[in-house]
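The complex appears here without one of its protein chains, the remainder shown in place.
Then we have chain A:
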Amino acid sequence: MKEVVCKKEELSPGNIMSANVGPIPIVLCRTPDGEFYAFTNKCVHQGAAMSEGVLCGAPAPTDTPGEYNYEKEGEILRCPWHGIEYDIKNEGRMLVDPNRKLGNFNVSFEADNVIVSTKQ
């Protein structure tokens, strides 16, 4: 299943939007480097629409209490409800539990069209 979900310029870097691939609601994310990523638009915790969340960064794990190294700006998708963090450049895996992740979609392009398709 595949769908043209938008033109490239309709989603500027650092932003997210909701779309559909067939009947499946997805969240399309564009990282600050201009790359596109697409996931199921549903938090694996309680099902909130991820497109209502925020694209942000996150403090890196550290061995030093009190140390904040904010990284991955624009690459972390936080749930609009409980704020669970997903790393969109790491297959949408939950930062706190990488065994849980958002459903992944393929993103491709034809001219300016952004095409999202289900993984085979």
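Throughout what follows, contacts are C-beta pairs under 8 Å (C-beta built on N, C-alpha and C of every residue); 3 or more make two chains touch, one makes a residue touch a chain; residues count from 1.
Rule of thumb we're sticking to: contacts and distances are computed from a predicted model.
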{"item": "Listed names \"ABC transporter ATP-binding protein\", \"Blue (type 1) copper domain-containing protein\", \"Cytochrome c-type biogenesis protein\" or \"Predicted metal-dependent hydrolase, TIM-barrel fold\", with the criterion being the UniProt name of the chain not displayed", "value": "\"Predicted metal-dependent hydrolase, TIM-barrel fold\""}
{"item": "Touch criterion as defined above, residue of A:14, A:57, A:80 or A:103 at the omitted chain", "value": "A:80"}
{"item": "Per the touch definition above, residue among A:12, A:46, A:69 or A:108 touching the missing chain", "value": "A:46"}
{"item": "Residues from chain A at the interface with the omitted partner, ascending", "value": "45-49, 52-54, 78-83"}
